[in-house]
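Only one protein chain is missing from this complex, and each of the others stays in its spot.
Chain lettering (A and B) follows the sequence in which the chains are written, and residue indices restart at 1 in each chain.
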Amino acid sequence: MTTAPPSLSSTRPPAAQVGAIAWLRKNLFSNWFSALLTVVLGLLLVRTSLGFLTWATTTAQWAVIPANLPLFFVGRYPVAQYWRIWAIVGILATLSGLSWGILSRNLAKLFDRNILIGFGVAAAIAVLIPAPIPYRILLLALLGLVLASAWIGRLVGQRMPQLGQWLSLGWGLSLLVVWWLIAGGIGLPGVRTNDWGGLMLTMFMSVTSILLCFPLGILLALGRQSKLPVLRWIAIAFIEVIRGVPLITLLFVGAYMVPLFLPGGIRLNQLLLAIISLTLFSAAYLAENVRGGLQSVPRGQAEAANALGLNSVLATILIVLPQALKVSIPTIVGQFISLVQDTTLVGLLGAFEMLGISRSILANPSFIGRYAEVYLFIGAIYWVLCYAMSLGSRRLEKQLNTTH
Amino acid sequence: MTLSNDGSEKIPFWRDDRYVRIAVQAIVVLILMAIFSFFSGNMFRNLEQQGRQFNFSFLQQGAGFNIGETVIPYETNSPYYWAFVVSLVNTLRLILVGFIATTIIGVVAGIASFSDNWLLRKLNLAYVEIVRNTPLLLQLYVWYFAVFFGFSDKGTVAELPGSILVSKKGIVIPWSNGSPIAWISAAALLIGAIAAFFIWRRRIKIMEEQGASGQREFVALLSLGIVGLLLFLFGLGWQFPRIAASGNVEGGLRMSLEYGSMLAGLAFYTGAFIAEIVRAGIQSVSKGQWEAAKALGLQPASSMRLVVFPQAMRVIIPSLSSQYMNLAKNSSLALAIGYPDIFATSQTSLNQTGRAVEVILLIMAIYLTISLIISVIMNLLNKTVQFTER
């Protein structure tokens, strides 16, 4: 395999030639092996794309997608309450725009070329999707909202740099508002969990369980490092057992065995049971991620804290843990992304998250046999979602990077 | 020191660290015990009220269902425990081959991200980003329905390069005929490979320490290689699959499309994660190492193989353990595309016997054992890699 050292290219002398031919020669046909690779890969690529395009334009019947668009996104959520979902998306768009603006207040340029291209593509998709016109306008407005709030966030952030600390509070508060908007109560008509579905349910399950798993996961991580043998063993046993079995078995335990464990007659909400299983599962993984972070914090930090008179509990909470968590951010985001994907398993157990609702749509006599179209469509949604998150986390990581 | 002697008398026991520790641990254990006995008590009460029992006697009963693909003999009326064993073998067959395949894919893709071929780099990036960001379940559907069914048309047998025959029934690859001579050749190949490894080590050692040319060893290696190649080509009794007059495919090793799709799906999914680990591992090797290798006159490919990659291994191997565990656990998705693994059998058994608690406990224990074995082996491997550090 021909390989080049990473980032050594900057030390090479500048290329003498310019132009397309030179670029091709350097990047695609630098030697016989590279040329062979290019030809083989190129042929494969062309053949696959041609095959896919032929199928997508001739055989495929895409009518199933626009007809069931609301189902894919919010499941059986009552139509009269759709405005609540739009409100949630609006709040989240504003907050992400603001955070983005405030965090990148020190960058020379807020909207670089890649970002503008990204927004252009998103806007084109928003215009072209086969949704009713008002929805398309709303989508465009949302994109505008993100851009506008990013711009405002940057302006405000430059004036008041301390504002950044309030962002996390804002996100925390928004979470409560989002929960209230989805479930209802206090002035809004309630919507039963049974009627939640689609992408909304996927995101709800993932976000809720990743947040709930934090306290338990951190306790487990600390427990695993504890000097008390019994605590350590319990933490190790929990982490290893949960990490050692497939998630689907945990979901099974949650859905069908937990009711057996409870006194007769007590019935827990099915969604709650799924979230409990997902939370226990994520807690074990989070514990390992945080442990990695804890190990990376130099011992001197804890010792210095002790020397300042903090006892070991305070030293852990105030000094060691924050540093450990910061180091673990990328792995935690990675974990979150896999969690979003893992929620498909809850669909196998009958919940109407994105995969579950797709299976139900495929049972509609009007759409029997359209599985390829449906699965490709939700696959694309998962990809956009997860890829956006991993891109976002990489940017965040860069901006939070304060190492010397 | 004198102070602490006096002071220890005065500290009340609830502030004495030793007692507090014991008390905290005892309390935690007590709470856990209470929760556990509460749950299990409820479970037995509930099961009893529903007129069900808790025991594993059903494992002795006849299963009454078929398992589509078996390596060891299985009959419709074999007992449940045997059905579990047979499908466990299927699972192990999947994950063991999966480990090898995913390692190769991951390492190749990880190194390919440093290639100077633009197309390869971009395709590699697309592979990693698409595979990591979509659910495995959907990927398995794509592998099964789009890729593996796409090789051949309905009712026909397609031939892929390398004498591989594919139809909707399965893939047949060239394989040894399994004659005694083939076994002897295989054993000879293995011994030859071990011998070659030691000669190689010795050659490097004497070249380094005594400044010898190593010519003798080189000749030995070369002749071993030629003998090995001949043995490989002619001794193993290769059997090429061919289409018989009846239209069926004869000879070769047959594997089902379900197995192939599971293997490809798992290997490429886990491979994308391993690729990232390998990439990070290579990047973690300091730039000075590249430059030093270059200064010694090594080609980029050789620097990667001889200098950088061995150092990257130390970063890579600890992270691989959890990827292998993920692969093993993800194999439980096999049911989605019809491969009869242990989880599929447990689902059928659960449905036919109604023994939800027993079957779930059994299946969890089996996967836990597999995971523990993986983690023990990887820890051992990790130790050997780390040991050679200095």
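Just so we're on the same page, a contact is a pair of C-beta atoms (placed from the backbone, for glycine too) under 8 Å apart; a residue touches a chain by one contact, two chains touch by 3 or more.
To be clear about the criterion, contacts and distances are computed from a predicted model.
Asks: Quick one: find the hidden chain's UniProt protein name among "HTH-type transcriptional regulator YugG", "Amino acid ABC transporter substrate-binding protein", "Multisubunit sodium/proton antiporter, MrpD subunit" or "Bifunctional protein PyrR".
Replies: "Amino acid ABC transporter substrate-binding protein"
Asks: So which of the visible chains would the left-out chain be touching?
Replies: Computed over the complete complex, the missing chain touches A, B.
Asks: Going by the contact rule already stated, which one of A:Gly42, A:Pro298, A:Pro322 or A:Gly350 would touch the omitted chain in the full complex?
Replies: A:Gly350
Asks: List the residues of subunit A that touch the chain left out of this view.
Replies: Here the touching residues of subunit A are 67-68, 70-71, 75-79, 192, 194, 228-230, 255-257, 259-260, 264-267, 270, 348-352, 356-357, 359-366, 368-369, 371.
Asks: Counting contacts across the full complex, list the positions on subunit B that touch the omitted chain.
Replies: Contact residues on subunit B toward the absent chain are 18, 21-22, 25-26, 29-30, 32-34, 37-38, 40-41, 44-46, 48-52, 64-68, 76-77, 141, 144-145, 149, 154-155, 168-169, 257-258, 335-338, 340, 344, 347-348, 350-352, 354, 356.
Basically, only the chains that are shown with their structure count from here on.
Asks: Between subunit A and subunit B, what distance separates the C-alpha centroids? Give it in angstrom.
Replies: 27
Asks: Mind pulling up the subunit A residues that touch subunit B in the complex?
Replies: These residues of subunit A touch subunit B: 1-8, 26-28, 30, 34, 37-38, 41-42, 45, 51, 228-231, 234, 240-241, 243-249, 252-253, 256-257, 260-264, 288, 337, 341-342, 344-345, 348, 355, 371-372, 375, 378-379, 382-383, 385-387, 390.
Asks: For subunit B, which residues count as touching subunit A in their complex?
Replies: Residues 21, 24-25, 28-29, 32, 39-40, 42-43, 45-47, 49, 108, 111-112, 114-120, 123, 129-130, 132-138, 141-142, 145-146, 150, 282-283, 287, 290-291, 294, 300-301, 303-304, 308, 322, 325, 329-330, 332-333, 336, 343, 356-357, 360, 363-364, 367-368, 370-372, 375.
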